[in-house]
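As structure tokens, the structure follows; a few thoughts come after it.
Complex shown without one protein chain; remaining protein chains in place.
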Amino acid sequence: MLKMFIESLKNLFSEPATLPGIGTEAPKGYRGLIVFNKEKCIFCTKCELVCPVDAIKFIYPEDGSRNLEFNYNPFLCIYCGECVRACPKDGALIQTNIVPEPGTQEDNPNEKWFEIERRAQESKKKWQIALAKKRQEALKKAKKQPPSDKKGSKK
Amino acid sequence: MENKMIVPFGSQHITLLEPVRFIFETENEKIVNVDVDVGYVHRGIEKACQTKLNYKQVAYIIPRICGLCAMSHALAYITAVEKILEFDPPKKAKYLRVLVHELDRIHSHLFAMAHVAEAAGYENLVMHLFRDRELAMECLEILTGNRVQYDYGCIGGVNRDLTPEVEKILRKKLKKLEDRIHWFKDLYMNDYTLSLRWKGIGVISKEMAEKYNAAGPVARASGVRTDARAEFDALPYRDLGFEMIVYKDGDIYSRNLVRLDEIFVSLRIIWNILDGLPEGNYKEEVKGLPKGESVCRWEAPRGELFMHVRGDGKQILTRVRVKTPTFSNIPVLRELFVGANYADVPAIITSFDPCMSCTAR
Partner (left out) sequence: MAWMLETIAILSPIIGGFIYGFERVVKARMQNRQGPPLLQPFYDFIKLVEKRAIQVHSFHSMMGLAFFFATWFTLAAFLCGPNILVGLFLHILALAFLIIGGFSVLSPYSVMGSLREIIHLMCVEPILILVAVGLFLVTGSWSVRDILSYSGLPILYLPLVFIAFVLIIPAILKKSPFDISEAHQEIIGGPEIEYSGFFYEAIYTAKWIEYVFVFAIVFLFTGVHWWLGLALSLLVFLFINALDNSTCRANFHQMIKFAWFVLLPLAALNIFVLALWRYVI
């Protein structure tokens, strides 16, 4: 009791340990927001497969090509860093040390994301059909072409 | 005339850290009957681990059962799965796992001690303990990237390495923390009003603790020698100077002293690790899918944690089951309440250090 009494009186005349108002910066290795660089991505979709909470969704284009659209939900993400470790290209996905902001009603986080999930699912089905059609057409073209060099060599 | 008063210590109360509901029947502030209700924080994590997530993703969801014993849950799961896959992680990874685990234990024990002091009405001690807990939190933030959920263990090792700059900062902060813990120990041993409030209150005798299967610092304060760290060898505790702390009295005062001495033991282990970290990889690739069943027994800050994992050769596991230490301590708690004063109830509950998010997953 006496120890804490003296400590209280000492604390009265020294600087407080809490800071007024403004907070501190996050240190260098802090696991913050994920940032996507479109130029380096090869669209292998490994990050979507590995994410534990499905916070990354790709929307597939109509024509069967490989030009996907990347969508990331910072409110669903748990900032574990698995997507960064799973990415085969260096620099396509980076984890910065930006502390994520909380979402408000103006952001409309739920409705927007449900819309994106629905579009991603539908577009994936259409893309797979388009891709299958493309492959079939390429196979047909290869069959239609006469095997000219083969006949010539036999003679 | 019957003058029983029914006092709800309800799911929302200022002293309670976690939502649990007790309904007391008291006569003249002495308790005669108790009714317990847990299950307010059920989130369905075990079901999600069995249907939606594959076995690698579970390692990131399981530590989110609890905020204070996060590393214990994660390491118990990872050790269980590595046992099924028959994989032995590299030595450096094991030492780094122990480092973060012991830092986790330090900050959890400081949190628990601060809440017991708050229940006694001693606000100044709460502020001082939380100020010094910030030193441990800053160490964890620099090492793993986050203060509470570390995401540090993965199947095959750990996720980040210990660089020399980080080691220098860790040494400085932990030295300061050790001096402050010596000051606290002096205060706890010599304070007069704390001993009036805590000595002889909430006594659990050795036979009661063994009969009702108490776990963790609660059992160790009553004289029962049980600690899962002395009995398993998945992590090299015996080489690092681990020592079991046992006190005999079994009241609230001894439980605080057990936690304080365990912080000293953890600090000693951390100094040994920082002085003798082995060379090598910190992460290795693991091949194969889990097929089989295994059980892992671990020591969370609150007691003995039990993890049962079963897989069938597919990506998604068939059964994940967690048994938490607070669930084992509830029968003792109920037995202890009958006959106690109502004024001591908050101090007793917080000295048990309940973690309800673990209990009702």
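Going in written order, the chains are labelled A and B, and every chain counts its residues from 1.
Criterion: contacts are C-beta pairs under 8 Å (C-beta built on N, C-alpha and C of every residue); 3 or more make two chains touch, one makes a residue touch a chain.
None of the values given here were measured: they were computed from a predicted structure.
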item	value
Options B:36, B:189, B:244 or B:343, residue touching the unrepresented chain	B:343
Residue of B:43, B:131, B:175 or B:291 touching the missing chain in the full complex	B:131
Contact partner of the left-out chain, one of B:61, B:74 or B:120	B:120
Positions on subunit B contacted by the hidden chain, ascending	5-8, 13-15, 29, 117-124, 127-128, 131, 193-194, 196-197, 341-343, 345-346
Residue numbers in subunit A that touch the chain omitted from display	1-2, 4-5, 7-9, 11-12, 14, 16-20
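By our rule, only the chains that are shown with their structure count from here on.
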item	value
Centroid distance [mean C-alpha coordinates] between subunit B and subunit A, Å	33
Contact footprint of subunit B on subunit A as seen in their complex	1, 3-4, 7-8, 17, 27, 29-31, 50-53, 78-82, 85
Subunit A contact footprint on subunit B (complex, rising order)	53, 56-58, 60-61, 64, 124-125, 128, 131, 141-143, 145-146, 149, 151, 159-160, 166, 186-187, 190-193
